[in-house]
Each structure stands twice: as C-alpha cells, then as structure tokens.
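Only a part of the assembly is drawn; its chains keep their places, and the rest are absent.
A, B and C label the chains in the order they appear, each numbered from 1.
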Amino acid sequence: MNSEFTHFDAAGNAIMVDVTDKGITDRTAVAEGEIIVCKEIIEAVKNGTAAKGDVLGVARTAGIMAVKQTSNLIPMCHPLMIGQCGIEFEIHEDAGLIKAVCTVRISGQTGVEMEALTGVSVALLTIYDMCKAIDKHMEMTRIHLIKKTGGKSGDFYA
Amino acid sequence: MNSEFTHFDAAGNAIMVDVTDKGITDRTAVAEGEIIVCKEIIEAVKNGTAAKGDVLGVARTAGIMAVKQTSNLIPMCHPLMIGQCGIEFEIHEDAGLIKAVCTVRISGQTGVEMEALTGVSVALLTIYDMCKAIDKHMEMTRIHLIKKTGGKSGDFYA
Amino acid sequence: MNSEFTHFDAAGNAIMVDVTDKGITDRTAVAEGEIIVCKEIIEAVKNGTAAKGDVLGVARTAGIMAVKQTSNLIPMCHPLMIGQCGIEFEIHEDAGLIKAVCTVRISGQTGVEMEALTGVSVALLTIYDMCKAIDKHMEMTRIHLIKKTGGKSGDFYA
C-alpha cells in the first residue's frame, strides 16, 4: 500500500497524472459485480435470453459501449484505445443474483481497471433498468477488481 | 410486483417504451451506495477534503455530470431534462466506508431512478479511481434506490 | 414542394431554425432502409438470432442509442426528448437483404424524421460491422422516410 494520492499535485489540485514516459505493455483487467434480484426477475431474465426479450444481450452491449466512455465519465482517467473487451453473465438462481464479469485488454501506457469496473457497473445498471417494472428492490453489490496484469506496479489478484 | 417486461415488445425486441401520453408531473428519486475502503483511504479522503486534494469534490462533479449522461449509457432510457441534482457523501469511519446519496428531481413524463443510480455509481467509481494508487481492494456495494415519488405507478420507499 | 432552404438565414449562414413558437404536438416518423448481403451472411444472421450471436439484437440496441444522438451528429438538428423508439428487422432471404424499420414518437415542437433515419443508418452500419469478417461487399441502400405525422406541415407518406 501507498498512502500518497497520485491524482493530486503537491498543492492538492486534481490532475490527470503523467503517463507519457511509461512503456507500452500488454495490460489486462477483470472486474466483477452482482445484482440481487427477486425470483420473478431471475425467471424473466432466463426466459428472456431465449426469445422473449434479451435483457443480458442489451446489458452486454451497454457495458461494452460504456467501457469506451470511461475517460469521459471518470474525470482523471486517460483516454485509451481499448484493444479487447467482453462481458459475461452468470445467473445464480439459488443465491438470487446475476453476476457480471468484464474483461478488458490493452496494449498501452496505463492500466484498464477503471474500464473493467465501469463496464460492470453499466451492465448492472442496464439490467436494473430493464427489470425495474417488475420490482425496484434490486441492489447492485460487490463490484470490485478481481485481476490486473501488466504495468510496472505488478500484478494484482483480489 | 408486475411480472411483465416493459422494455420489450410482444415479439421480444428491446424498445424504448412510449411515454408521450404520460402527464408531466414533478418526480424525485433518491439512490445510495457505498464504497468499502481501508483506513489509509478514509484518512486520505478526510484530510483531502480540507486542502490536500478534494476526492469527494471531484467525485461529486463526476456524479452530477454522469446523471446527465444516463440516457447515453443505458440503452432504453429516455433523454430527460433534469431539473435538479445533488450528491452528498458520508464518511463512516468505523464501518470503513464512504456512502454516496444522489437526489434527482424533474418535472417530466418519466421517472429519474436510473439517473440517481447512475450518479451514485459514477461518484463511487471516481472515488475508486482517485484512491486506487493507495489500495485496489475497494468494493462498491449496496447501490440501490431508496425513494421515488411522482408518476402514476405510485411512490416507492426501500 | 418549397424551394427555400430553412437551415440558412438570409445571408446564407447555416442556422438551427427557430421552433420556440411551435406548438407541442404528438409526432411520429417511420424510416426504413436495407442492407444487401450474401447468402452466408443471411444464414449466419438467421442462426445467430437464436443462440450463436445475436447480430440483430446488437444492431437494434445500437440504432436506438443512435436515435438519441441525432442532434449531436446532424449539425442543425434540435435536441429532442424522444418519447418512444423501436427498430424492427425483416430478413428477406430470396432478395438477399435485411431491412430495418425505425419508428420514433415524440410529444414536441419539431418532427423526428432525422431521428428515424439516423436509427436506420446506424442499425445497418452495425450489421455491416458485425458481418464484415464474412464479406465486405455489403451495400446499405434505399434508406428513406416512409411516414411522418403531426406538425403543421401536414402528414407525409412515401
């Protein structure tokens, strides 16, 4: 751990930190998160995946598009040329939740953990939006980074 | 509860639902969520609020700007002319978390719960981004709607 | 027909025309267009709709999101609060083409024909993108307005 902020200069002003001298390396980040839903929604989403309305398909598209918007949403994030992005969902029927896992890869000068976390967040928000007519008590939870490789600060595994 | 999706037509195709016939009423939504952080981050954020780097100030601005991007992020959300928006933070030192509460108000044809949830999500993601050099084990959690008023489906309280 | 441009002032300068005095009325526009594709793509799209990759689902989401970006893409278009939007596809196997039909509805001061045409265009571009690894000879064609109702200039049917 490092108790120093990197997103502020010595005077305490927010800055977008300098990455121009960092080497271009292959970097990957994987983040995940869950949305807790009622039984009716689990059923509707499962059936929907087949033919009556593809909630997860729309959420996946939204999440991938959001990954590309990360630097427009998070003020101090660098614009990045994402090299690969995918989002997978797991329906945990017994636990009453849907899990989203977002993987982002880049050959670049800085990491993509914010992109992966943003992809998960917007995918879950989209599930919420498309199911909120059924029940508004959903909760998005446990959104965190599970893996990060590449870059000089070393690999990270949750 | 209502087990019917409103974001799909009879053939199962995703649609942006029709709100053109709905009345213009005063609507409010309040959402909240938390980010679990380590002691060092709590300290850094608390001190930062004073003069050495205002994490919560940047996160608040990011969250308010994200509220206005909701319909560009969530595919089936309607574009809305947000009438008011604010985000408040609470630092819960003992619990080791920072809570974000986003309030959105509109005089319009459809509700603003997705806007409030998006504001909370992006505010928390921004805190993550600005503190991730200290520790990457943060977790964004318990993001949910706590109140919604106005509109014909009646008021909602979590 | 009217041989006068409305998007230029008397000096020939492009302007966004004044709609502030126009009444708020219910307006609808429907546009359609086609993409000519080879047999392999027809097959891949048809099978994809089931379980192996939903080209049309992604294209529909992209088209609906593009409808909301119309005023950011077309310089003299007014920002509008779209009230409803849907996109339908028809696979014409014998003719070797996929047709996209976009319907947009609004209760507002100006028409939504540009929104419907933009939705069709981006839906077709997305089909192109997702199928271009199979064959790049696709052609997007016959994109036009088929219906427009509401507003003082009267209804239009192609």
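Basically, a residue touches a chain if its C-beta (ideal position, glycine included) is under 8 Å from a C-beta of that chain, and two chains touch if they have at least 3 such contacts.
Please read all numbers here as calculations on a predicted model, not as lab measurements.
Sequence-identical chains in the complete complex of this entry number 6, based on the file rather than the 3 shown.
By definition in this document, only the chains that are shown with their structure count from here on.
The rotation relating subunit A to subunit B, fitted on Cα atoms, amounts to 180°, rounded to the nearest 5.
Counting the residue numbers that touch the partner chain, subunit A and subunit C have more than half of them in common. With chains reduced to the mean position of their C-alpha atoms, the one farthest from subunit B is C. Put simply, the C-alpha centre of subunit A and that of subunit C have 30 angstrom between them.
Annotation: 16 Å between the Cα-based centres of subunit A and subunit B.
Contacts with at least two other chains are made by residues 57, 61, 65 of subunit C. Chain contact summary for the complex, subunit A toward subunit C: residues 54, 57-58, 61-62, 65. Touching subunit C in their complex are the following residues of subunit B: 9, 11, 13-21, 71-72, 75-76, 78-81, 108-109.
Taken in their complex, subunit C has these residues touching subunit B: 26, 57, 60-61, 64-65, 67-69, 79-88, 105-107.
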